[in-house]
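All remarks here apply to the structure that follows.
One protein chain omitted, others in place.
Coming up: chain A.
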Amino acid sequence: MDISLKNVEYRYQNNTPFERLAISDVSINIESGQYLAIIGHTGSGKSTVLQHLNALLKPTKGTVWIGNREIRAGRKEKNLKEVRQKVGIVFQFPEHQLFEETVEKDICFGPQNFGVSEEEAKRRAKEAIKQVGLHEEILSKSPFDLSGGQMRRVAIAGVLAMEPECIVLDEPTAGLDPRGRKEIMDLFYRLHRENHVATVLVTHSMEDAARYADEIVIMHKGRVQKKGTPYEIFSVPEDLLELGLDVPEVVRFQLKLEKAFNVKFGKICLTAEELTDAVADYLRGGTPK
């Protein structure tokens, strides 16, 4: 299932004195099975774009295609449930949405809203809780007795249990410790690799964008500033720095290294492993790749 935004504009509180243009002329294409990262400053319109991906917001201009469903500005839309089942959103601080008595009921809430039977929902709950790295015993506990990190995982499990074709993540690791961060990011990456779930990651972290994404979109002041693969994006660090954005540590290190020793590795390395190999090759006297 592809999702595409065509010349989308969105104004908050349209036609009031509080009217505010959030995004304009945004065109993005998300193919099925793709991993796309959206990066940009706070207030650059990332979150607004994200809410268009399952019709939580309807564009004030332009069109959004979600699979073969068209959502066009100025038209009343009904029966959006189908769309919402296909595109699961993990909001920022998703633990705020927990409300049921037990973890199991909370995870089953989403699937059951989409007409999944109780047994099937429970089966999915069991699977989802394992996917997020928690014990099955937790299913019978109250979500409010858990730690913050566990609550986050339960909330994520609630979205996974809907079995969406596309997962949209809005800073899913905000406020987690480094280990929890890595675990959560790896979990989504595994899902993406193994089940070919299309993934959209909205993030501040250049490291995450560089490590996981096939394609990166940079938002700036409500517009798409740049699009490309991580290599394309990070090989011109000047552009990013000009927007006040950072490049991944690894890239920064490589650039400093190249300058200090007056060498060129020929390509931008996005992970520590890649850079190690490049440096090792160079030290062995081989031609840098």
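Please note the rule applied: contacts are C-beta pairs under 8 Å (C-beta built on N, C-alpha and C of every residue); 3 or more make two chains touch, one makes a residue touch a chain; residues count from 1.
The working rule: contacts and distances are computed from a predicted model.
Undergrad: Out of "sn-glycerol-3-phosphate transport system permease protein UgpA", "Energy-coupling factor transporter transmembrane protein EcfT", "RNA polymerase subunit sigma-70" or "Ca-activated chloride channel family protein", flag the one the UniProt entry gives for the chain missing from this complex.
TA: The record names the chain that does not appear here as "Energy-coupling factor transporter transmembrane protein EcfT".
Undergrad: So one chain is hidden, and I want to know which residue out of A:Val132, A:Met162 or A:Val224 touches that hidden chain in the complete assembly.
TA: With A:Val132, A:Met162 or A:Val224 as choices, the missing chain is touched by A:Met162.
Undergrad: Thinking of the whole complex, not just what is shown, which of A:Phe109, A:Tyr212 or A:Tyr282 touches the missing chain?
TA: A:Phe109
Undergrad: Of A:Lys81, A:His135 or A:His196, which one is in contact with the hidden chain?
TA: The missing chain is touched by A:Lys81.
Undergrad: Name every residue on chain A in touch with the hidden partner chain.
TA: Listed in rising order, the touching residues are 12-13, 15-18, 51, 54, 56, 78, 81, 84-85, 88-89, 91, 94, 96-99, 109-110, 113-114, 144, 158-159, 162.
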